[in-house]
Structure formats: C-alpha cells, structure tokens
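Yeah, one chain of the complex is gone here, protein chain that is, but the others are all in their spots.
In this document, chain identifiers A and B correspond to the written order of the chains, with residue numbering beginning at 1 in each.
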Amino acid sequence: MSRKPDIQTMLWMYKHMVLSRRYEEALAEAYLEGKQPLFNMANGPLPGEMHLSNGQEPCAVGVCAHLLDHDVVTATHRPHHIAIAKGVNLRAMTAEIFGKQTGLAGGRGGHMHLIDPAVNFACTGIVGEGLAPAAGAALARKMRGEDGIAVAFIGEGAANQGAFHETLNLAAVWNLPFVCVIEDNSYGISVPKGAATSVLHNDVRAASYGIRGYHVEGNDPLRIYEVAGEAIERARAGKGPSLIEIETYRLAGHFMGDAESYRPAGEKDALFARDPIPKFRQELVDAGAASSDDLLWIEEDAKSCVAELIDFAKAEAYAPVQEALEKVFV
Amino acid sequence: MMAAEKKRIRKLTIAKAMSEAIDQAMTSNPDVFVMGEDVGKLGGVFGTTTGLFDKYGPDRVRDTPISETGFIGAAAGAAVMGMRPVVELMFIDFFGVCMDVIYNFAAKNSYFSGGRQAVPMVLMTSAGGGYSDGGQHSQCLYTTFAHLPGLKVVMPSNAYDAKGMMTAAINDDNPVIFIFHKSLQGMGWLGTAKGAIVDVPETVYEVPLGKANISREGSDITVVGFGNTVHHALDAARDLALEGISAEVVDLRSLAPLDRETVLASVRKTGRLLAVDDDHLSYGWTGEVIASVAEAGIALKCPARRIAYPDVPVPFARPMEQFLLPNAEKVKAAVLSLMNSVVSV
Partner (left out) sequence: MQIKIEDDFWQGDDEAVITAWLVDDGAEVAEGDVVAEMMLAKVQMEIEAPCSGVIHIEMEAEVPLKKGMVIATIDQ
C-alpha cells in the first residue's frame, strides 16, 4: 500500500521544510529583540514563551502532504511547522504570533493558540489536549458521512497522559478515521524519554487498543510520507485509527531561553550534523528530482516569503485594547 | 563565645526560599520527598527545587512523566500512608488534567474517614501572567481551589513568607495548594517585583497558614491584596502617602482558611475597603472579602470596591493583557476616587 512521493510532492515537502526553518529562524531573531542583554521574557516584539520546531519539519511535511483542507489537524505548543504544512494562512498566523489585530484571533491567542478554521487547524498549550478533540472531529465526519479524517500531533511526553490512552481506545471502539502522530523529540522539557516512558517505542502501545502501530526512524521525510500515507489511506477507507511514532529531534531548546543544560555534551552538535534539511536536499539532487539551482530557487523564495511575513506582521497595528473584552462568546 | 555580631542580612528570592524550606524539611524528615515535572536536575522550571536533586538523589527528588493524574494521585496515596510529598505542577493552568484526585480524593479524605486519615501533601504551582504567555499559561485560578472544602490555599508575597509558609505547609497534616506568583518568583527571565526579595533567616521557622499580614499600617482605607497585588497595593500606598492618604495594606497570604478577623479589624479602623485581585472578577475572593465585611455589619464611609481581572481569558497581545491586569496606578486611582466618595443615604 505504501508508496513513495512523486517529484512534485517531494519538492512541495522540501519547500515547506525550508519555509518552516526560515520562519522559525526569523521568529528566533525577532524574539531576541529587546531581550538582550537581559533575557526577560516579557520584553520585545515577541514576548512570552516561544517553542520552535527546528529539526521536526519532516514530521509535518511527511504527514500533511497527504492531507486536504477538510482534514482536521490538532497540534501542540510547538505548532509552527505543522501549521505551515497544513496550509494555515501565514499572514494571519504571523500577525497572531506578533499579537496584532489582523492575526488569526486578533492577538488574543498568540503562538500556542493558532486556530484557522479554513484549513481545520488548531493547536493548544496543554500537553495532550488536542487528542480527544481530534477524535471528536473524526466522529463528526463519520456521523455526517463527510469526507475528511483527523490527525492529532502530540509529543512523546503526551503518550503518558490519560487522554492518550482514553482517546486511542475510544477511536478504536468507534472505528474512527483518526491518526495519532507522535513527534518523539526525546525530551519532555528536560526529562529524557527513557526516564518517563515505560516502553522504548510508543507504537507498541497501539496493540493495547487493537489498532495499527507504526514506528519511523531517522527523521526521514520520505519514510514518514510512506508510513503516514498508509495510515491515512486506511483511515479514509474506514479501516480505523492508527498510531505513528516518529523519531525526530529538536534543534532548539524546549523554549527560547532554555539553556539546555540537561543535554549530554556533544549531543547538540551531533543533532546538527544530522539536520534533515541538507540531508533531504542532497537526496533530492542525487535522485535527480531537482537540480541544486532549482532548490536554491526554493530556498531564496522561502527566505523572501518569510522576510515579507515578518515585515508585514511587525508593521501591523495592535487591536484597540478594549477588544480584549470581546469574543468570549461567539 | 557570645561575641556581639552584627546581624547579617541575607536576602533570598522566593524560588530560593522555597527550595531552602523543602531542603530543611527533607533533612529533618525522611518522609518528605519531591515529585514533579523537571524538578530533578533542572531544579524546577521556576527554581523551586534548586540543588535538591544533587543533595538527595533521584529517589527523593523524582522527575515524573507528564502524567499528572498519576503522580499527583500517587502523592496523595503516599501521603495517606504517612509520607509528606511536595509535588509540583508547573503551571496552575495545567490542573484540568488531574483535578479529580485533588478535590474528590485529597480534599475529602479527612472528612470521609471521620478525620482519621490525613493527606499531608503540598501541591506547589505557579500562577499569574503579565509577560504575554497566553491564556493557558497566565491564569490565576486561586478561587477555583479555595472554593473546595478540604484544601488549604496559600500564596506568599515575599521570600520570608515563602519559606515560613512552605515549612508550615509541609508540616501541615492537610493538603495544601501552595501557589507562587511568577511576577514575584525571582527568575531573571521573568522579572521580579523588588519587594518580593527580602531577608530570610537561615533557621527553620513557620509562618502560620491562614493568617493574614498587615504589610503596611494605615488609617484612611484598607487595601486587601494577595500575592502580586500586595505589591501593587504597597506601591500605590507609598504614592498615596505623598498625597496625605494613609492606606493600610493587608496581605491575605491564605484564601483557605481566610483570615476574616484581620480584614474586619482593619476595615473597622479605616472605614473604607478596596480589594485587589489578578484572578477573574466574578466569584473571586474579592467578593468573599467584601461580603464578610457586609455581614459583619461594619458601616463604611464609602462603598467597598474591587479591582480584579475581567471575566475574559488572558489575551496574548501585550497591550491587551496589560490593559486588563491590575496595577499600582489602578489601585491609586480607585483609592483616590473612594476617598472622594460618600455613601448616599
């Protein structure tokens, strides 16, 4: 059943990985404005916490390459790469991250609370919170006989939440068009997976609920594409939910400001040496899918696209403060 | 040798004061242990367990999975067996996932056992916004807990109280929700109200739970605060003094039990009352304080007033959030307007 992406899809994947990386780098730069030399989270154009997804791009593109606008995605506190791959309106998303009036929520949400109903994307700041609502979205699609499945992205830490186990059981019992994707980046803030999780790989937990479990090594976008394709195809065909655990890694800290003192010496360098973007780039060139010049064009385009987004968001106005009192109810 | 030594002043942040209280309790009582997310090597995201992992090791300072229903429930179970767990849940916003065992088990176990089975646990957690962390990392939710019988709910406004209240909380035979405010905690990356960093004795001492503190004496008006709003009240009071207004500042320190006596005595003296809270307005403790004064039949010189966070979620955008939060200017303006108003007959 599993199949490899065609050239067009591979280029789409590469483009969105690069776009996501440039986006996060630009946010990191903006985030540090006003925070030097004193790193006070409250200062600068991007106050508050900022969880960057550098390194985890393959998970987003490998899964979202199979999704259409009517498919539902719930993501985590580290949402940007997934939002970008799901096709969230990037101008409105960036304005939201900067707290501006033209943002997705008029500045009320911020970077952990990006909701774009047009492409059925949402994320949350609470670990594991998106799981059951995603299953509910799948239930709604099924009850109404509508097209569309639901994918819940979570981190490996969330697989130790009650909501994970309850939702998988529910999705299995009701045979929902639902896929749970675990981005295993090895750490829940400072706590390594091995100290927090009773099994080596979470895909084995699928057996407890009688559903398909997949494990993907190597942070490899093509392999993720193949596995996600099979799980999503099964969901669309009414063959029930699946659980996919992807071994990925974050090249950033848990949040901007994380000194990452919990990492063993040399770990960060080793991760950068395995950066999935240059690796994928080489694979595309080697496979003859694109020339280095073609890819350079994609890279330059991503850079200018991100620069335009950041400039736009910075220039936008904050909403009048009284608007903070609105929209508590629809 | 009793040579007269000049008393050394040693100031601590609330983070360090909490760590020191827990450290001293762990030294003297082997039943005290710590659990929570990132409390081990990292020393707690908000510095509450600094140095404890190195000193006591992973058996007594346990990093947990992100499984709050599990580890907070386990803390309650261990407490029933006589241990004295100090458990951290990083943000008060996160309690939704594990509330049952807190309010239906820990809070009710004494009652359901006819007072024969205690749950001596401390649940520490951060609260408060002001640094644009969005609506799931900036909430206060104080009265969500204070509303539930069987839980003691406290929050220090300074490091002296933090150490003494933590020691008292660990020694208490009941479940204590020990809240610390992020604006007061003493983490460089969050900014800290200067008044929170104060002299803290190295000796073990308790600040009794359920006892309010008169942070500043005054005669014209009583301003009641809790946690960070105590500092807003103190800042405003210093300003108001220059204008000839003498504001008395009451630091509640505890919502459950609520020290009504201290509040009533102050209001009897001043005849005016302003309550300032950074939690949501409706059904908040400000209403409880004002109701207590009303029920006591104290005649006020002007209507009581409250400043609190409006009944909306916490927005991310900095201008919006700052607009909604209480601050010293709002307290000062409210006091000035109260001083100029009278009760209509």
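The rule is short, and it goes like this: contacts are C-beta pairs under 8 Å (C-beta built on N, C-alpha and C of every residue); 3 or more make two chains touch, one makes a residue touch a chain.
In this text, all values refer to a predicted model and were calculated from it rather than measured experimentally.
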Among B:G186, B:G218, B:G284 or B:P315, choose the residue that contacts the chain missing from this document, as touch is defined above. B:G186
Among the options A:P37, A:G194 or A:G288, which residue touches the chain absent from this view? A:P37
Among A:A118, A:L200, A:A259 or A:A287, choose the residue that contacts the chain missing from this document, as touch is defined above. A:A259
Touch residues of subunit B, complete complex, unshown partner: 6-13, 47, 186-189, 192, 194, 197
Touching the hidden chain in the full complex, which residues of subunit A are there? Just list them. 36-39, 253, 257-259, 261
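Keep in mind that, in the parts below, only the chains that are shown with their structure count from here on.
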Measure off the straight-line distance from the CA centroid of subunit A to the CA centroid of subunit B, and report it in whole Å. 36
Taking the complex as given, what residues does subunit B use to touch subunit A? 37-38, 40-42, 45, 63-70, 93-94, 96-97, 130-137, 188-191, 310-313, 315-324
Using the touch definition from the top, list the residues of subunit A that touch subunit B in their complex. 38-42, 47-49, 96, 99-100, 106-113, 124-128, 157-158, 160-163, 188-191, 195-197, 257, 261-262, 318-319, 321-325, 328
